[in-house]
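Here the complex is missing one protein chain, while the rest keep their positions.
Chain naming follows the written order as A, B and C, and within any one chain the residues start at number 1.
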């Protein structure tokens, strides 16, 4: 069922920056890169201390460790790098890699500020290199099915969207206690961005809306802030949305939903039908139409659109998960890079991975939300 | 399991106004009144044509038919009336009944305008009679459990609320075709109110938030309107909410959610836990807490709070539904009226039925939403 | 949506036998009879003590109380009686009523023994009167949809059935403590039947299989008994099933499933598709086919078969429950009786209510299970 089956594909020589031991998302990047045999991990920068980096790399089974990206680049032998460092460092690292002619996988959000994001996006455009922003939910087969069905007009003109991401991690004043370093930088506006909740999970909500519907968000009426008393970082962001096509919507990103377990959900309605999806049932997509039985579409099924089928690894009923979704982005990235290396056209189904331009879109959306929240007024989203 | 079991309760002599053949909600009122043997239906006004009213009453097994409320009142023998006519007539009818010393059950919304609603509420206060507004979701056992748990502090301070009511009935431009009279008056702003969707189902969302959390809504940022091109009536209303206690929330009431089947849902999070409920699983309430197993509480169970237990008729697993929820309001209303007639204290568990004051609250909330939508600004909700 | 709407139907004059205060199922019978205005309850036998019966009847709002069925019959003015007494009394009471020319509603199981059941069935055949056995799950709209779809060939030839009814009520040795009288007679083999679990809930499983599939059960390999040590009454019955058409299946009825809440479920597969239903989601029916999206059919929807639509009272999303299912049997019974009284053909959609013959089928099935369990061998089901 995989695009790669049946041939021995070019392996992309990849170096990691960040995501060492104790990191949150680093291990997921490494697993994602390993799922399909399309990467050869050749080195890693896991610490600014070169010696420690070497030791950590060895512990993770990575052949070489370096003290900086520059050092790793100079060592040569790389096709691409994967960046999983704190948000504020993405721009410098990504630009350094792109300038060195390397393709880039970068953890989301693209950057902490729109100007930084724009610098990356412009550098990507200038170099023409492949850039993948790991908004991993775009890799889920049923999210891809949603996109393909909407694109094919299965629900008609999209006129209503509701999307939310709820966590309970900040439901109480945890900052007053001892928290791990990997959380601490996220809550620090300097490193984690001006609106923690929007950068961390609101960005996923925005990207999911954009990925599935393809609609531009014209303007927003948002309220961001800390609901838990005494907190500096934003723990909740909510917004009303006006879409470019006249549709309406609302979004919620919160970390104060006590007991919620990464409860990401999206619901899109058009004038011919509706689609509902939530992460807790990731292998199912509900298709609703007035006066018709509800349909539950399932991952791995033969009736799925090619974009979704290409993202399925196992038959229906044998569940896939977060790793495979992440892995699908890595695989599509590998396909695009391999096509460059082999001088051929990439599989068009590998073309939907989030790019730096998408990441900039999200940062401009967050900017508009921040302005809206501060001015208590509707604000246009810049482009 | 019913409060009424084990004794022969006073039967309330009830007359119906409206809700005749072909009506949407009339049959539900009649079933609700009949579930518990606490009412004796003695007459009905089913048409302004007295003769037709008599015939229709006979067809429904109601002893007498009248051409007007006045006529029915003058015939005597009534303790209470139930009003299920178009919204614009509620005020005149309710006040006429209250002036005649009759207790009143009235379909929601209380009225089309806040001034009309205020007149009813003031008349109720003045007469001291029992008034029940049939926001029937307040009669569901698990909604009562939600209220009781929040009141008891089980989720701590409420800081986030999300509630929505989605229908697909107006997902397309049905007005251009032939639609039944019972829909037509609802879509006519003169009879159905200034914001159709808010009066019809947004009112339920507001009341559900208020009933379960007990929180005042301080101010709103709303956008109401017609999403389907060419429509006059509002088909969608959404709002961001600021609660009096500093909490935040959002609500959505829409009729353009293609395929949605009266999808009413509410989620309330506090600093100690969260509660989730949706009508499609009405007998279940989910209790969420960080780091604890999710709990599914079920109707009929021995561990429920008294307010919920009193509303259960059947053991767990034998489902109840819409009729019983509606019937619980009628039963509580009957208990309050019977207590008056018998000169005793009413069961305190019968005290939570929505009143005219609650209905006025909802109309003031809708007013604030309309002002907010027109001015594109946050607006305070009057009290 | 009700068959009865739009006309004033003949009201059936009904007398109750059994089901007084403290009874388990009595109140459900009374609510079911009251839902549709098709019955006038004229009397009741609630105790063998005539005076107590009068008092109890008054407390329940029933005009007259009697000390025996004979006494109530002699008082005249009855079209039908509803019997909700312990199982061992059904035969005598039903035959007495039938002999008096009265139509009969009778609680399940039909009797404790097949010979008693056969006597009732023969009397019904002889008198030609209407007899309704309240296997209430047959009244659920989505169960009727299941029957209609199978009959219409939507899943092809039925080849596999799995059905179960799980309760937790006897998961521990409750008999050693104080239990209510309404449970005590059920656990006494003399009053509750030779296999408590099979008579009480296994009968529902059998009837549900028969009602939905229409298939005869050719033979069974069963094991019945008490799983909880020291118990006399059977608490669990399980059986492998061979159907007359060559299909296979299995059933389980148990009261030792700790925490199960009347968990009734059935799944039927044929060579063109499958159908799944469970009571905890009673308003949904899942239609499965290889290589097609799953379909969730919902109560109240326009695409349902007439047999199901006729059984719906509310629009989709406004839940119905146990009372309405029970009420549908009463309504169909009323329609059949009314047709007799009015000398017209009954609505053919009212024809599927369980009869005495169906009840006898179930008793013969239980007999075969008992024989099979005792002999540890496959046994044919008599007819």
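Here, a contact is a pair of C-beta atoms (placed from the backbone, for glycine too) under 8 Å apart; a residue touches a chain by one contact, two chains touch by 3 or more.
A quick note: this is a predicted structure, and the numbers were derived from the prediction, not measured.
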Name every shown chain in contact with the chain that has been left out of the document.
-> A, B, C
The one residue from C:74, C:182 or C:258 touching the chain left out of view is C:258
Specify the residue from the set A:17, A:45 or A:60 that touches the hidden chain.
-> A:60
Consider the whole complex, including the chain that is not shown, and state which of B:292, B:342 or B:382 touches that chain.
-> B:292
Sole residue of A:282, A:307 or A:356 that reaches the chain not shown, by the stated touch rule | A:282
The missing chain sits against chain B at residues 287, 291-298, 301-303
Absent-chain interface residues of chain A come out as 2, 5-8, 11, 21, 27-28, 31, 34-35, 37, 58-61, 167, 260-264, 279-280, 282-283, 298, 300, 313-324
Those residues of chain C that touch the unshown chain are 155-156, 159-160, 162, 164, 168-169, 171-172, 221, 223, 225, 227-229, 236, 238-240, 242, 246-248, 250, 252, 254, 256-260, 267, 269-274, 287-290, 292, 294, 376-378
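By our rule, only the chains that are shown with their structure count from here on.
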Common touching chains of chain C and chain B = A
So which stretches of chain C touch two or more other chains?
-> 298
